[in-house]
Each structure stands twice: as structure tokens, then as C-alpha cells.
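Every protein chain except one is present and positioned as in the full complex.
Take a look at chain A:
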Amino acid sequence: MYFRLALRNVRKSYKDFLIYFLTLAFSVCLFYMFNSFQEQQAVMEVSQSQMEMIKILVYTMKYLSIFIAIVLAFLILYANNFLIRRRKKELGLYMLLGMPKNKISRVLVYETFIIGILSLFTGMLIGIFLSQILTSVTANLFEVSLDYHFIYSNNATILTIFSFSIIFFIVMLFNTFILNRYKLIDLVRAEHIIEHMHIKKVYLSFTLFILSLAILAFTYHKALYEKSLILSFDHLPTIILYGSIGTFLFFMSLAGFLITIIKRFHTIYLKNLNIFILNQINAKINSNYISMSIVCIMLLISIGALSTGWNMNATINKSIRNVTPFDYSLSLQYPWGKHLKQMNNEQFQAVIDKLGISDDPNIQETRITSMYMTKLQSDVHSFSKYVSDKELRNLINTNELNTSILVVPLSDFNYVLEKTGNSKLHLKSNETYLYTTMALFDQAVSDILASHPTIQLYNTPLTIINDTYEAVSMYTSSNIGYDTFVFIIRDELIPSNAIPYVKAWNVELKDPTKETAFDQMVNQKLHTKSAKHYPFQGRSAQIVKEANKGMSVIFTYIGLYLGIVFMIASAIILALQQLSQANDNKKHYAILTKIGTDQKMLNRSIFLQISIYFLLPLLLALLHSFIGIQVVNELVLLFGKSDILIPSFYTACIITLIYGSYFAITYIGYKNILRS
């Protein structure tokens, strides 16, 4: 009988349950999707190294899911709490009719159970469907072909059902607990209890508002000005703490501040329903400032995760091309083998020939490229003075990173340019070309290039002629680059006794698809006796590409997962608050209708109220993330030069899609509640 009552409750008030149900189903769906990578791999033609990457991805997602499950648990409890509060009167009626509390909580347990089963089922179905699409996205990101057939992940299903069962169990306990605390009189009179009005002193909200702005400005300054130091993460806790306090105070005082200001402008304040709208928002923000601050911070996490994820993806993908100019490179790093004797190109070739790898039938073309180490004759200060950033300048002057100035012969450089599809470089004997492969030094190099200074290399005065640069790697390597300053000069300017930094034997293959076979062949030969003396490093372009692609995919998915969950969580909190307000506001709108307010004016008022409520936390979060992303960019720079535009575009798309649809649902739902 109680089960039937629960069933009827759910069916009858499906409108109330709808947003709760959607939240649950969506969470389940996301949870399943992001845990189904293990099975996705089955339909993709992946190589050994990509398989490793997917394994890392699966583990990352599993651990991330624990965190996500906790976030979702809080979200679901919050949504459930709203639902219970809306039904106070109904629960009161049960009690009034003499139903004992344990029977009522049994009804609630059944209801949670029904909703849980329904949403789990629906969410899983959508999740399984969407994971088919996600598979093709994954294949696309990994750039592998897809041998598609239907996939279903048993692991993800078990994990999803397990996690959500726990969450539902907590919800049931919570409901029983809440029910026991209610008094009958509160339940019956639920509608009559007026929310306590918070009216703050005007000067107090003014002071707090200015204080919050000052704290935020200080935090921004600290984050931006000392952003290079943030790499050491020393300041991060302070910045997060100050930022949170600033955000909190901002929402606490914002409404009071705004309304005082706007009240002075009668032309705005005394126009249409503005009085009503402003006071309504004022009252709501004043009683909900804590959750608004939390929403703002969650949006910041979401925007940060999304844009950093995309940013990493774009950055890594962009640098892949520049680090893999050749199908295969066998390099000898001199700083790693101090005992190595100097070799010229012929001697180096002889060593390679001795290994017995240079006559492989698959070889199309080989070429040795070199980089040389030098000390700048003129003081390093002579060009570091052009660097505008104080910290970078210090870094160069003190040589903390222990880097050398590198010199590359023009012919080698032009060969690489040709292979990477760039146009050739022409230099006169008194000219040089400067670039860096370390994105951290991008700004420093740009500063130096802007003033075209003259420097001394191998006793020759040379003028830097380029305005911009292309960061290319002289051989295929897995690193995006740690070469601080690289100078290109004409071959004849490099003396025969110049100290080599790297010598690399680069191979173009006839059939690049057999790269792995070539790699294995070389690896075998490197373990022979004659190779033992040399710290050779072999890199195949394909393996480097796959590893980097894998990294970028992992970053993208972490960003997407975190970003979407937090975006949805914040949108749901706002939507629930607005919808529960709609019920309280019913009588306000009835009064407004009675005194003759136009429907158009009322709709505008609803629209404005909801949009301001949705936009305020978003705008502050955008400002926060604008600053935050600049700081995070410093981290991304370790992976290469980043382009902020495209990641921001994708992030904006996701925000508009998720946030926008929750806004639309809220607006329509709000109007429906008022109409009934």
C-alpha cells in the first residue's frame, strides 16, 4: 500500500520531480560515459603505446570519478532537500491524518527508490548511447581508425550502479533524519512562514563591498604580478583563500550596495517593475549569498578545467609537428656524456655505419644535424637588458636554469625548415637568426628580437635580423624543447673546434608505416657492444606523436569531465533556487496582476530576475578565470606556446550550451509554476 502511495506521488507530481530526475539521470549518464574508455579501446585500432595511454586515461578517470561522485552526492542531497521542503504541507497532511513517522519515511524511501531506479535506468541508456559517440570522438582525438561495433562497458555499469546506490542510500537516511526533526505545526503552517528578512545597514554593505573589491584586486595583483613564482605553488593557497573571502564578501554586500546606488537614480528605479525586480533580487541574494559564492567558485573550477583542458590539447598538438621533423632520429647529447670525444660529421657517420643500421632497405634519405654550445663573447647582460619581465631577466642573468647558448649551422636549419614545410632562411655573414624552443622564454626572446641587437659569436659581431621566429626542433625528440637561446649562423662561421651540443642522425623512411619495425631494429643494434660507449637516444616520430596525442587526450577529457560536472552542479543549484522561489513568488505576481500589471511587464520581470541571478556568479567567475587562466598558462607554457583563443571559444560554447539550457528550463518552469 505504501509502495503504491509512493508510486502515485511520483506520477502525480512529476513536474516537481522532473528537475530532480533530470539531475540524477544526467549525473548517471556522465558517470557512465567517462568510465567507459576501457571498452572503447576495443573498437579502435590502437598501437602498443596508445594502449598504454588509454590505460592511464582509464585509471585517471576512475580516481577522478571518486571525487566527482562526492560532488554529485552533495548536489543530489541538495536537490532532494529542495524537493522535501516543497512537500512540507503534504507531509504535514499525512501526519495530521495519523500516519506514523516511520510509515511516512517508508513512503519517502520508496519514492527515492522509484526515482533512483528510473533515473539510473534512463541515465544508463543515454550514457550507453552517448558513449558510442564519445568513442568516435576519442578515436578522432587519438587519430586512429575506428572498427565500429556496439560497445557496452560492464566495468562502467558496475561502478555507476555502485556509486549511485551509495548516494541513494545516503539520500534515504537523510530524508528519514529530516522527517524526524520536523514538527507538525511547522509542516502544516509551512506556507505561512515568511523568510526572515535581512536588512543590512547601508554603510555596512558599502564598507563590505569596497573591502571585497580591495581584496579581489589584491588577489588579482598577487596572482598576475607574481605569476612566475606561482610555478612553485607557494602562493596558491594564499591566493585561493583571499579569492574565496573576496568572492564571499562580494556577494554578501553586492545587493545592498547596488540597490542603494540605483535608488538614487529615480529615472531607473521608479520605472516599470524595476522597484519590484531590484528588491526581489536584493532579498534573494541577501538570503542566498553563501550558495551564490559557492556557485561562483564552482563555475570558476569549471571554466578553468574546460579551458585548461582544451588549451593543453591545442598546445600539445601544435608542438607535435615542430618536434617531429624526421621519421626517426638517433641523437647523441654531449652534456650527458662528458667523456665523449669531439667528432665531426664524418666521424659521427662512421660510428653510425659501424652499428650497421645505415644500410636498412627502408631508408630513403639520411642527414646529420648538429647544434653547438658556446659562450657569448659579449656579456649576457648586453641582450638580457631588453627583456621586459624582471624575473625572466634575473633568470637569464643568473643562469639558474643552467642552459647554454646554442648555435646551429644555417644549412642544417634550412634542411629542417624544408622538412617541416617552412620556407628557407637566407643569412649574410654578419647576420644571425634567434629563436627559443622554451615557451617560457617566448616573451623574453620577442623583447630581444624587437630591438635587433648585435652580439658576438665565435669572435664575429652578428646582428639579429628576424622579427618573429619559428620554434623548430633540429631532430625528432620527445621533448617540446628546453633550448633557451638558439642562434642560426652561416656554416663557415662555426670553427672546426666548436664544442658540439647535439649530433643527430636523421632518417626519412620510404615507407613511414614501417616505422615501428625500423625503431625495433635500431633498438636491437643499440644493445650491441659497439654502441655501448655512446649514450644514443633513438626517437621515432610516430611514438612521439602517439605519446603526445595521448597526453593531450587525457588532459582534454579530465577538463571536460570536471568542467561539465561543475558547470551542471552550479546551474542546477541556481535553477532549484529559482524554481522554489517561483512558488513563494506566486502571491507576489498575483498581487501585481490584480493591480493591473501587463503580462508583458511580468514576463520581463521574471526574465530579468532569473537572468541577473544566473549571470552574476557567471560574470564574477569569468573575471576570476580570466585572471586564473593567465596564471595557469604559465604551467601550460611548459608544454609549448599556447593559443588562448580556440580553447576559450570551445569553453564558451560549452558554457552557453549547458548554462543556457538550464536557464531556459528554469525560465519556462518558472512561468509554468506562476500560471498554475
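Odds and ends about this structure:
In this section, contacts are C-beta pairs under 8 Å (C-beta built on N, C-alpha and C of every residue); 3 or more make two chains touch, one makes a residue touch a chain; residues count from 1.
As a working rule, contacts and distances are computed from a predicted model.
Matching "Sulfur carrier protein ThiS", "Carbohydrate ABC transporter membrane protein 1 (CUT1 family)", "Nitrate reductase" or "Putative ABC transport system ATP-binding protein" against the UniProt entry of the left-out chain gives the name "Putative ABC transport system ATP-binding protein". For the chain missing from the display, the contacting residue among A:K318, A:K514, A:H588 or A:K671 is A:H588, taking the whole complex into account. The chain not shown here is touched by just one of A:N274, A:N414, A:Q443 or A:Q456, and that residue is A:N274. Interface residues of chain A facing the missing partner chain: 194, 197, 199, 266-267, 269-276, 279-280, 282-283, 588, 591-599, 601.
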